[in-house]
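This is the structure I have questions about; it appears just below.
A single protein chain has been removed from this complex, and every other one stays in its place.
Just so it is clear, A and B label the chains in written order, and each chain counts residues from 1 on its own.
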Amino acid sequence: MMTFQEIKKSLLTALWFMFLTFPIMVIKVNTIEKTIEWRWWRMAGIGLGIFFLSFLWRYLIRRKEAGKKKAEIAGEETMPLAQRLLSNPRFYMPGMVATIVMVVAFPFVFSLYQTNIMITALIYVVVGLGLNIVVGLAGLLDLGYVAFYAVGAYSYALLNVHYGVTFWMALPIGAALGFLFGILLGFPVLRLRGDYLAIVTLGFGEIIRLVLENWNAFSFGPSGIANIPKPGLFGLDLNLHQSTIFIYFLMIGLALMTIFVVRRLQDSRIGRAWIALREDEVACQAMGIDKTRTKLSAFALGATWAGMGGVVFAAKTTFINPTSFTIWESIIILCVVVLGGMGSILGVIVGALILILLPEYLRTFSEFRMLIFGVILVMMMVFRPGGIISDVRRTYKFEGLGRKAKDRSE
Amino acid sequence: MDYFLELFLGGLTRGSIYALIALGYTMVYGIIELINFAHGEIYMIGAFTGLIVISVLTLLGWNTVAIIVIASLVAMIYSAAYGFTIEKIAYKPLRGSQRLSALISAIGMSLFLQNYVLLAQTSNFLPFPNLVPDFKFMQPFENIVRSTEIVIYVITALVMVFLTFLIKFTRMGKAMRAVAQDRDMAMLVGVDVNRVISFTFIIGSSIAALGGVLVSSHIGQVNYYVGFIAGIKAFVAAVLGGIGSMPGAVLGSLVLGWTESFFTGYISSDYEDVFAFIFLVLILIFRPAGILGRSDTDKV
Partner (left out) sequence: MQKYFGKFFVWVAALALAGVFLYGCPQQEEEKAEATAPAATPAPAAAGPIKLGVAGAHSGDLASYGIPTVRAAQLVVKQRNAMNGVAGRQVEVLVEDDVCKPEVATNTATKLVTDEADVVVGHICSGATKAALGIYKESGIIAMSPSATNPALTQSGDYPNFYRTIASDDAQARLQVDFALDKLGLTKLAVLHDKGDYGKGLAEFAKGFLEADERAEVVLYEGITPGAVDYSAVVQKVKRSGAEAVIFGGYHPEASKIVTQMRKKGMDTIFISDDGVKDVTFIKVAGEFAEGVYATGPVDTSKNPMAIEAIEAHKQEFGEDPGAFYLNAFAATLALLNAIEKSGSTDFDAITQALRSEWVATPLGIIKFDERGDAIGVGFAVYQVQGGNFASIEL
């Protein structure tokens, strides 16, 4: 419906944006020749662009609203496509086979670069799944998760420098240290909730980074630790290509293990307790769940995966310094969880792949890379606020056997 | 004693600067419970707009007082416009969905705005002229405190009083409190929630812009990234004071500023942030809702 109203609306939006971007886009003060550069053509471009984009925007918003209403009328939540596909054995098996073939063939088909960024994405899958326990399942907003990642990375790097500990020994040590730190940091924040919890965890993350930065005698300070050995394979001498492929498969293995463990955890007694805690703390306590233990276990188990991810991170990068563990990293990991869909394992995997691979693929746009990344983050959240693959809430219905059987076959 | 006084004033300056940003943060949070990560960027855009206006007017040869007033006003108007628009694009469609989604949207917005300024203007640091003239009556104290700092203290105090007044005694303030308490109920009794939220963003953003112009003129430079660090510190300060409370934001900022200043002065600046964060953790452990925050009781 391209009515006059619509055009007028878009025209006004365009004018508004032209006004809005006027000083920063149009005026550039040349400090050398003391002249002002008026870049009017930019204003025209913005006006034109916004004029058309606003149609698209309204159209998309309308569709989103319509979708929401339809869902409300239909009453029951329909399962998203991906999940329906997954639960349908006819698609499930071929899909699984295709995925396996793709995963195995990936490093041989694609370039070193592709494999390399895929490893990074896989590290984030593992770490994201860890944070998913804390944020997605237990509902504790943690903005300092990167601290455990740093603990893992530095435990490998330092143990290697001082005692020559190998990667394979460091992996469980990193995980254990992550666990330990999870408990240590978990204790003081038991009473806090919501954004107060977020800010305290943010504080812990920064404290760990600042200590690493300042305590030269311990951590080598900002110059970092170089020449961290890559993971060895029975003492074989691997070149760059081979070792990258090896780390890739190692990460695939680690990711699979993580998925397996997290799935089991989710369905276990403690997993249920986390979800109960997320939904309602008071009711959860009233049901006789030990809040302290539940919260601490969420922190500790979440941190374990970060510790392990950190060890692989150090081994993959071969060099670490505190710049890799800023608050920004915590935010990205949080984005992985929220963007993918909180609480959903598949969601976190998809989220990690998108968030880590996207900035790399956006390199085509060179300097516009992060600008576009920001826009995509906003758009994704606006149009899919529940994440890409939202967790289907497990519902238990008691409506007799007939209905149940029918449900299952669907 | 002199040393103590100087550290005290240094902390006061830092605290007042945090407060100017934290006030906007805490307002927005109070209304829609959103950690508005893009608030730091609004502050940066305010500073940049101010700088552009100052440069243009200086080239046109206007007189200083006019430049200061116009630059601050334009910066405030533009930041308010940005705050308003951002709310409409990135936060309004997310109302009613889970809170973390809005947080990610805010982070995306923050990233966008940073790079927008980086690309449209420059990656370099730009010198920011000192707008506040050296007052005559300040000359004897010049080595202790400068006119710019005095102006920052005064404006912070004025803004806090203004906001407290606004929230406590005006119609709009009443509506804001109503929305903060229960959005649906407010809507039912006839409060235009959209307008209230937009208004909050406009006020919060224009205060950030005022802060941006003042602070940049104090430290003499601006670049596209200044908002991020300042924003995080301000947020910490707002939480420390009890998020949602205006006097709390100012108090939290001052406490944070003094903590940093005294720790640097008497111990070491290597660990000033570590100490600031430890202090924050301690306060929140004993007062889980911040210094002046009300702790909500759970309704079951």
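What we mean here is this: contacts are C-beta pairs under 8 Å (C-beta built on N, C-alpha and C of every residue); 3 or more make two chains touch, one makes a residue touch a chain.
None of the values given here were measured: they were computed from a predicted structure.
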Sole contact to the chain not displayed, among A:112, A:184 or A:256: A:112
Candidate in contact with the missing chain, chosen from A:68, A:191, A:264 or A:293: A:68
Residue of B:17, B:54 or B:238 touching the missing chain in the full complex: B:17
Residues belonging to chain B that touch the chain removed from view: 3, 6-7, 9-11, 13-14, 17-18, 115, 118, 122-128, 142-144, 146, 215, 218-221, 223-226, 228-230, 233, 260-262, 264-265, 268-270, 272-273
For chain A, residues in touch with the removed chain: 28, 30-33, 37, 63-64, 67-68, 70-71, 78, 80-82, 109-114, 116-117, 120, 213-214, 216, 221-224, 226-227, 239-240, 244, 313, 316-321, 323-324, 328, 354, 357, 360-361, 363-364, 366-367, 369-370, 383-384, 388
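We adopt the following convention: only the chains that are shown with their structure count from here on.
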Between chain A and chain B, centroid-to-centroid distance (C-alpha), Å: 29
Chain B partner contacts - residues on chain A that touch it in the complex: 16-17, 19-21, 23-25, 27-29, 31, 34-36, 42, 61, 64, 135, 141, 188-189, 191-193, 195-196, 198-200, 202-204, 206-207, 210-211, 214, 281-283, 286, 327, 331, 334-335, 338-339, 342, 367-368, 370-371, 373-378, 380-382, 385-387
Touch list for chain B against partner chain A, complex: 29, 33, 35, 45, 48-49, 52-53, 55-56, 59, 74, 78, 81-82, 85, 89-90, 93-94, 97-98, 100-105, 107-117, 119-121, 126-127, 232, 235-236, 239, 243, 270-271, 273-274, 277-278, 280-281, 284-285, 288-290, 298, 300
